[in-house]
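Only one protein chain is missing; all other protein chains are in place.
As written, the chain order gives the labels A, B and C, with residue 1 at the start of each chain.
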Amino acid sequence: MIWLIDLIVLIFVIFSAIAAISVKDLLSTAILFGAYSFLMCLLWAVMGAVDVAFTEASVGAGVSTVFFVAAVFNTTRRTKD
Amino acid sequence: MTDFFIVVMAKYNYWLYIILMMIGLYAMIAKNNLMKKLVGMNIFQTAIILFYISIGYKIDATIPIIENAHGGGHGAGPLVIHAADYINPLPHVLMLTAIVVSVATFGVAMALAIKVYQRYQTLEEDELRMHIREK
Amino acid sequence: MTPTNYPALLVLAPLVAAIVCSCASWLRKTLCYPIALVGLVVSFFSSTVLLSRIIATGEEITYYMAGWSPPFGIEYRIDLLNSVVLVAVTAIALINLLASHQEVLRDAEEKSGTFYAVYLLFITGLIGVVATGDLFNLYVLLEITSLTSYALIAMGDPDRSPMASLNYVFIGVIGASFYLLGVGYIYIMTGSLNMMDVATLLPPLHGSTAVLVAFLFCMIGVWIKMALFPMHTWLPNAYAYAPIAAARAIAPLMTKVMVYVMIRLMVTVFGYDYIFKALHLSSSVVWLAAIAIVAGGILALGQRDLKKMAAYIIVSEIGYMVGGAWLGNNTGMTGSILHIINDAIMTFALFLAMGNIAFRTKNLRFENLSGLFAKMPWSMAGFALAGLSIIGVPPTCGFFSKWYLVMGGLEAGAYHFVAALIFSSLVCAILFFRVFEICFFESAPGDAAAHDHQGHHHAEVAIEEAPVSSLISLGVVSLLVILVGVYSGTIVQTIIVPFLG
Partner (left out) sequence: MKKTALLIVCLCGGLLLSATADFPDWGYPSSPASTHLSNHYIEKSMEETNVPNLVTAVLADYRGFDTMFETAVVFCAGLACLLLLRNSNHKKDRFYRHVPTGVILRFNKNSTREPGGREFENMDAHWVPDDLIIMTVCRILIPFIQIYALYVVAHGDFSPGGGFQGGVIFGSSLILLAISYNLRTALKRTTEKVLGIFSAVGVLLYVGIGLLCMVLGGNFLDYGKLVKVLPVDPGHIRALGMLGVEIGVGITVMAVMVVIYVNLASKGQHDEGL
């Protein structure tokens, strides 16, 4: 039964990865990037890696998204591709 | 049909991690905006972390924390721990390191992107190449 | 402090020095340089003690971190190969620190404490990569060296160095992650991370494609980090636009340590019989190395900037070492290992001399170099000696390692590799004599007016040399270039031949 949840979350992760890359505005990329990290954290919690999930939630999703937004704030939101 | 289903059941995790890694690699190489390349870099690194975690997984085993450690410690003599019902802790330790390393690299790359923007007022690869060629 | 703690002391001295240095940069800035000096002297001393002890006793020194026995804990295994490379790395780090003291004070005055701390962390990472016996520990130390080199390179000239460093970040991360993936594939097939343990577990798995892919990805990752030809695009910009004090430490050490990692993976982890018998890669890799040598030489011909030219020479030198290691016979591998040491010293001497020149002239483009022999005789003498050593003129060390490589190539029947070696020597000769001709014969623009009507000029050009500390270090390294060349016979007999056994 566990593999079903694992498969669904994995597919969500791949969709959010593709979305985070192909969206045009950088701030929405930041949000999708945060969503991608939180889905990864969920995936690892499902697979039993609780310490890694905790770290990914706080370090990967929390702080990386703040750095990304701070950097986008100091550069441009506009991307060509 | 059923053996194909068994094979898929056994290996789908490794196939999907490879797809995720290739998305990150493609974004790192093909994307024009530096920030998009950085997102691709982070996806590429987290995909490898996903591979390590899926190595350590054991079916119907609990998380690597021994619960009745203190209760059983003195009472029922030496605690017998079977390795099969706990998940392999080693990949988790390795990946704690890899996550922190990827965030550190992400932070430094952000600082470099801001320095590039301060100098050229753009983050697009082709505009940057044009500026550099002019000089 | 039992004397057997030297392997740990080796890595901890620069790490503690880096931490105390960054503390001192906030409290009292003048203390930073002496702390950095003490850290590197201690690590240089412990690496020489280790080398002498291993040569005396003959067997390798192992050190269990945290007291756990190898497959469970992390183990440092110092044998003949990495003790020699350790001595070279710590010696070059120490001399570079002495030479770049004036430069750092002049360029990045208020950030000198942080610069020394990042430089010391870079050296800690390098020493750790060379000394470690654990595959994943090697990845973490690889990340420290890359992270510090991204920061050091981006401190160069404000127009081009951030962009060059960012390209280096992307390609460096791909390289390090491919190495991590290779280690992951080894871990899933064998279940262990310790090099010796993996070496015992691999033989029964020689047939499986997963071990082949693990080997390929480890190699591709290491080749990307060492800038082998098709993956070298980041190196010329990164080294050319880096500040000279940092380029002087990164250029001779980073790529050579990655060649050491490749040889360690080939000799210790996967073993000879797997690579040369089970796989049929070695001939194609030797072709790749030959192409790298030729391409590096040709690209260097087209450069108008001394640092870019030196960077492309490094790309072709990498081809020497990779080709030598993959020839498959002992002489080729001996030449490759000897070339690691020789090339580190030669490249360091070359970059030291260029640093002295850059201290005085605006930049290192060929137009500004005219008349330099008169103006800076000592630095140009060091530059000439380094150039001759790269070409491979007998007394200097470059000749001897090239000799072993050519003999190995002939023995293995790889004539394309030997032809590439000779072609590259000729190209290096053209490159350096072109620079000597500009520096010696063309008169400096300033005293062109001093030409009297007979056409030869008597102007007594004022000698403006680089600071004394840089000159002394250049002198020491030039002496080293000749000494290592003369004693390369003893180096090979006492260290490399017993290692290859």
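The rule is short, and it goes like this: a residue touches a chain if its C-beta (ideal position, glycine included) is under 8 Å from a C-beta of that chain, and two chains touch if they have at least 3 such contacts.
Please read these numbers as outputs of a predicted model, since none were measured by experiment.
Asks: Among the chains in view, which touch the chain not shown?
Replies: A, B, C
Asks: From the listed residues C:31, C:49, C:65 or C:429, report the one that touches the chain absent from this view.
Replies: Answering carefully, the residue with contact to the hidden chain is C:65.
Asks: With the full complex in mind, choose from C:168, C:187, C:359 or C:400 the residue touching the hidden chain.
Replies: C:187
Asks: Have a look at C:39, C:128 or C:485 and name the one touching the chain we're not showing.
Replies: Looking across C:39, C:128 or C:485, the contact with the absent chain belongs to C:128.
Asks: In the full complex, which residues of chain A touch the absent chain?
Replies: These residues of chain A touch the chain that is not shown: 3, 50-51, 53-55, 58-59, 62-63, 66-67, 69-71, 73-74.
Asks: Contact with the hidden chain only, please: which chain B residues?
Replies: The list for chain B reads 9-15, 18-19, 21-22, 25-26, 29-30, 54-59, 61, 63-67, 69-70, 78-79, 81-84, 86, 88-94, 96-97, 100-101, 103-105, 107-108, 110-112, 114-115, 118.
Asks: For chain C, which residues reach the chain that was dropped from this view?
Replies: Within chain C, the residues touching the omitted chain are 1-2, 5, 8, 12, 15-16, 19-20, 22-23, 25-27, 63-68, 71-74, 110-111, 114-115, 117-118, 121, 124, 128, 134, 136-137, 140-141, 143-144, 147-148, 150-151, 154-155, 162, 181, 185, 187-193, 201, 208-214, 216-217.
Keep this in mind: only the chains that are shown with their structure count from here on.
Asks: From the mean C-alpha coordinate of chain A to that of chain C, what's the distance rounded to whole Å?
Replies: 38
Asks: As a quick test, compute the distance in whole Å between the mean CA positions of chain B and chain C.
Replies: 30
Asks: For chain B, which residues are shared contacts with two or more other chains?
Replies: 91, 113
Asks: What residues in chain A touch two or more of the other chains?
Replies: Residues of chain A touching two or more partner chains: there are none.
Asks: Residues of chain B touching chain C in their complex?
Replies: Interface residues on chain B, with respect to chain C: 25, 28, 34, 37, 41, 44-45, 48, 51-52, 55, 90-91, 94, 97-98, 101, 104-105, 108-109, 112-113, 115-116, 119, 128, 132, 135.
Asks: Which of the residues in chain B end up touching chain A in this complex?
Replies: 9, 12-13, 16, 19-20, 23-24, 27, 31-33, 35-36, 38-40, 42-43, 46, 49-50, 53-54, 56-57, 59, 61-65, 87, 91-92, 95-96, 99-100, 102-103, 106-107, 110, 113-114, 117, 122-124
Asks: Touching chain B in the complex: which residues of chain C?
Replies: 136, 140, 143, 146-147, 150-151, 154, 158-160, 162-163, 165-166, 169-170, 173-174, 177, 180-181, 184, 187-188, 193
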